[in-house]
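Of the protein chains in this complex, all but one are displayed in their positions.
Naming follows writing order (A, B and C), and every chain is counted from residue 1.
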Amino acid sequence: MNKPSLTTRLTDPRTLPLLITLGLFLLMFGYGSVAYRGFFSAQVFCNLFIDNAFLLIVAIGMTFVVISGGIDLSVGGLVAVTTMISATLVQSHHWPIWVVTPLVLLLGALFGGFQGVLIQYFRLQPFIVTLGGLFLTRGLCFLINIESITIADPAYTAVSEFRLHLPGADISANVLIAAAVFIGAVWLAQYSEFGRVVYAIGGSERSAVLMGLPVARTKVMVYMLSGFCAALGGVTFTFYMLSGYGLHAQGMELDAIAATVIGGTLLTGGVGYVTGTLFGVLILGVIQTLITFDGTLSSWWTRIVIGALLCVFCVLQRLLDSHASKRRTSRAAVGKTVAPAVAAGDATPAEMVAQQH
Amino acid sequence: MNTATPEATGWTKTLVRHPLFLPVLTLLVLLLVNRAFNAHFFHIENKDGHLFGSLIDILNRASPLALVALGMTPVIATRGVDVSVGAVVAISAATAAVLIGGQMQIVNGVEVYVSNVPLPFAIAGALLVGLLCGLWNGALVAYVGMQPIIATLILMVAGRGIAQLLTAGQIITIYYQPYFFLGAGFLGGLPFALYIVAAVGIVLWFFTQRTALGLFVTAIGINPTASYFAGIKARAIMLCVYGFSGLMAGAAGLIISSNVKSADGNNAGLLMELDAILAVTLGGTSLAGGRFSLVGSLIGALIIQTLTYTTYSIGVPPEANLVVKAVVVFIVCVVQSEPMRKLILRDPSLQGVTR
Amino acid sequence: MNAAASDLPHQHTGEAILHMTGIEKRFPGVHALKHVEFRLFPGEIHTLMGQNGAGKSTLIKVLTGVHPADAGQIMFAGQTVKLDSPEAAEAAGIRTVYQEVNLCPNLSVAENIYIGRFPRKAGRIDWSTLHENARTLLATLSLDLDVTRALDAYPIAIQQMVAIARALSVDAQVLILDEPTSSLDEDEVQKLFTLLRQLKARGMAILFVTHFLEQTYAVSDRITVLRNGEREGEYLARDLPRLTLIHKMVGREIDPDQLAKPQWADAKPGDTFIGAQGISRRGSMQALDLDIRAGEVLGLGGLLGSGRTETARLLFGVDKCESGEMKVAGQNTRFTSPRDAIKAGIGYCPEDRKSEGIIADLSVRENIILALQARQGLFRYLPRKRQDAIANDYIQHLGIKTPHAEQPIGLLSGGNQQKALLARWLATDPKMLILDEPTRGIDMAAKLEIMDQVLALCRKGLAILFISSEMSEVVRVSHRIAVLRDRHKVGELPAGQTNEHAVFHMIAGGEQ
Partner (left out) sequence: ADKLVLGFAQVGAESEWRTANTESIKSSAKEAGVDLKFSDAQQKQENQIKAIRSYIAQKVDVIAFSPVVESGWEPVLREAKAAKIPVILTDRAIKVSDDSLYTAFIGSDFLEEGRRGGRWLEDHYKGAQGPINIAELQGTVGSAPAIDRHNGLIEVIKSDDRFKIIASQSGDFTRAGGKQVMEAMLKSYGKQIQVVYSHNDDMAIGAIQAIEEAGLKPGKDIVIVSFDATKGGFQAMMAGKMNVSVECSPLLGPQLMETAKLVAAGKSVPKRIVTKETVFPMETAAAAFPSRKY
């Protein structure tokens, strides 16, 4: 049986972008360490996680949506409305944290599911539906309260100020939550039926239907997952800011999409890794950190650099892709015939497989 | 069951099936809602040769969006999308402001407003920058082969940075009087911006009806490979289509900056891309490419502007503006959706309702 | 047309596992299934036959819940069922390989086979078992693939085999194969048939669709013929002579021998239209000499993957030649895009009609005038009257079956789409046509019509490059045949010496 070598694995157009992202991250971090005093420290590295935990969580939800071939523009609004609802319930109604948190998570998932239903059953474009979702969630924030609400609840403050002391650095509760989400997402993508069906839908939705896969359910669930992640992102954002505000997380949907794409996920769907998204988020974080460490660059350079990075990555993906399709046409991969079919005897193929295990 | 050809069915059904039926209906409903709240809504008065009134106001305000939506329509028809238009609006506004100049000069104690470069150059410069942005997008899509949403996302992300780079992060105020004519001037009683929209509309109409552009764009949108095999210059057309979208965003940037008399890299044209895509979709053009409707996009832009106007004028708190917009988007999209249309058209008891 | 159940031939005494009655299905402008009855018994191979557009695929899709039926009843295993999605059909024990290869190109081979029922360990997908199972299963089809590679790394034929493997991966009560053999070579077909016979012996009910008479008679126990969406009848294969079967399918008399007769007695080729000298492209074609004259059909012979389509793409400028020279009508030429080729008077009907040929949502009219308009350019827009005239002319001339010229072409059946594509090129008044598999997935009568058209065009002085996997068709229409193997030309059979045996001999030539 032919097994692919490590090098073919690594240069596979589906994994190569991931490696490049990783390499780029190391390069940027390395550059910062050399160029700026105090950059090379465990705390700066951990700050990347502390400051971007919520983005990571949101981007992970986005990754699933994008792999399924869709897009979710509502996440930023959903984060904001989550902070708003949490803050209102905690401050004005004095609900305890352990009631508020599950409630907002449920609401987020339900809202995602609602969008999923519109997309799946009414055959609407994800772009338009989630754009409506963005308007709706942002609008709802301002209906709840147009001002920012500070949370003074001791439980929230405690979580917010919780620090796990690692040697040389501290991490916040948000980082722990994000880590759990990350591990769960990797498991979901690689080891669960649901995850593989998401990839199948992204590869070819029509085929997935004809293969008898639960496409409708999975698609709705993907948007539910994204809604859930956005709400969880909102919860962590609430811990981060200790306030609820309708203008929180503005444009976060763009950051999440950018992180996903830089992480090697194709917006056409079907290809992508959760790990890639992690590094996408870290790259965005490291750019910001570099710019603050430099202290003389104007903030608009952040945008220009991210745009340039997106550009480089996408051109790269294109190049890899056309290279791969060239290789495809050269048909190096056509298998060779082995033992004749009769060798199977009377057993059906399915049984043969069953007998072996 | 209705499998009969359109000729065999009643005129109501033909009407209901017309792709522009819903957009027009939505617009009418919105206008009537306004009329219900404001008796003077349809009233147009003539003040020193200028027409004033709510309708004129809506038309005027909708014109930048209408331009961008017109530019976006062919892009969407080729199965693309241009999410960079908002950023291009900002870039073009910044260019115009920088070219015209943000400084007022005091000569002998009297303020005079001068332009750094002659006005036509400033306008051409801003349009050119818009066009270049569009061509950049088009080149990425047509020649590099990127997905449209990503190719234009690049400029969307970087564009506002570029606009701020141009203005060095400042909000540049424009003092040069003649420039204001573009966005706030009147010609023959009507706002000048309307003439720009009309001119663009006519040019586009000519290109889609009197040349094969409409056919080619639709063909590319439905099946790019097959179109290429049939000998259509698919890449060149895509390049032009994106270039045109950029140009229109540039024009909108001019109108907007002239209207607010300043260029703000951060806020000019904010969320414009979303509104434009929405306008095109509300007008009945599918984001999946193929058949498109220019008139539909214009109506879509009017719907969005009327909606904004409505929420302000009927006293919906501005906070609720976004919610109302979202609800209208959901309703229109759901009603327009294939399953819903089928349901409505198939069930005879519902036909009265939709008429 | 509704034969009473008692009219049906009986062989099996048991209950039908599947019994569809009174099935109705309409698409916009098309009545695809008219009160169709169909039954399937355990332990039989039942072939569904009919011309293009007869409704075979539609019947299958109604059965598996892809399209909801407008009316009718489905009995499965003795009970009335309502299968409203492929998912439900799979769950009920119906495995289907649809006409188009329907797998996910981005997933690995193993995943494509097992997705939906992955082996698990401790609640998670057990990847090593999965890969092991996939390899074992593929071995029964004599395939040794790297099952962890993405499916799109493999050619269409292999993908088709993987699709079949997926259907076999679980013991089902009913197995449906809609034209599984159209992209397989003889060897692979035989392997498939061996397997089908084994499955039949174990009591599985198999529904099979093909256009190949040989294959039908090789495996079928029973044949149901559809015509124009109606059930023409159900027959035991051994009781149904071939000629009768063809008559039933087309509703008129066709002599199958007609297919085999070479038609080239009266050919009078003119000057060389295209002359290629050593054209090649890395990874696609080795240096190739080819010349095609006006008024002749040059056939390309070769096996699957021998490079016929690549040759066509080089000649049409889809792929750029990396070396070699090409003369068109005596002039040195270099095509860098299909446009260049079209300007030189060449037309190309691609192998993959759906993705490279038709523009599905455009009308038949627009599809027909498209190439002409593209050549004329943006500004010389054909007036609508002229468009209508051209479209209606060809619809009539080529006998394209469509309700009207404004019907979206995607709603036509395969054969009619092919004819419309032919019309697209004829409208440009070409000097040469490249036809890659114009007869693939097309029924007998339509095949004959297309081939007749080819011959007629040739008589009018067109140069034609004809590609088909059916060697008999190539032999029938071609004046000369260039034979390819492994992406290079191994020889050429001159006029008068073309026959199937000679082609195969030449292909095999270098082997020993």
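Just so it is clear, a contact is a pair of C-beta atoms (placed from the backbone, for glycine too) under 8 Å apart; a residue touches a chain by one contact, two chains touch by 3 or more.
These numbers were taken from a predicted model, which means no experiment stands behind them.
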Chains on display which the left-out chain touches in the complete complex: A, B
Contact partner of the left-out chain, one of B:P118, B:G169, B:G188 or B:P339: B:G169
Candidate in contact with the missing chain, chosen from A:T21, A:T101 or A:S160: A:S160
Touching residues (missing chain, whole complex) on subunit A: 36-39, 41, 43-44, 47, 50-51, 146-150, 152, 157, 160-161, 237, 240-243, 245, 247-250, 288-289, 291-296, 298-300
Residue ranges of subunit B at the interface with the undisplayed chain: 47, 52, 104, 106, 111, 164, 169-171, 173, 175, 184, 260-262, 264-268, 312-313, 315, 318
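Keep in mind that, in the parts below, only the chains that are shown with their structure count from here on.
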Chain contact graph, described as a line, ring, star, complete graph or other shape: complete
Pair with more cross-chain C-beta pairs in contact, given B-C and A-B: A-B
Between subunit A and subunit C, centroid-to-centroid distance (C-alpha), Å: 41
Distance between the centres, which are taken as Cα means, of subunit C and subunit B, whole angstrom: 45
Centroid spacing, where centroids are CA-atom means, of subunit A and subunit B in whole angstrom: 31
Subunit A-facing residues of subunit C, complex: 66, 85-87, 89-91, 96, 98, 102-107, 111, 115-116, 118-119, 124-125, 129, 132-133, 135-137, 139-146, 148-150, 152-155, 158, 165-166, 168-171, 187, 191, 194-195, 198-199, 201-202, 204, 283-284, 305, 310
Residue ranges of subunit A in contact with subunit B within the complex: 71, 73, 118, 121-125, 127-129, 131-136, 138-140, 142-143, 146, 254, 257-258, 261, 266-268, 298, 300-304, 306-308, 310-311, 314-315, 318, 322
Touching residues (chain side subunit C, partner subunit B) in the complex: 26, 28-29, 31, 70, 316, 318, 337-339, 342, 348, 350, 355-362, 366, 370-371, 373-379, 381-382, 403, 424
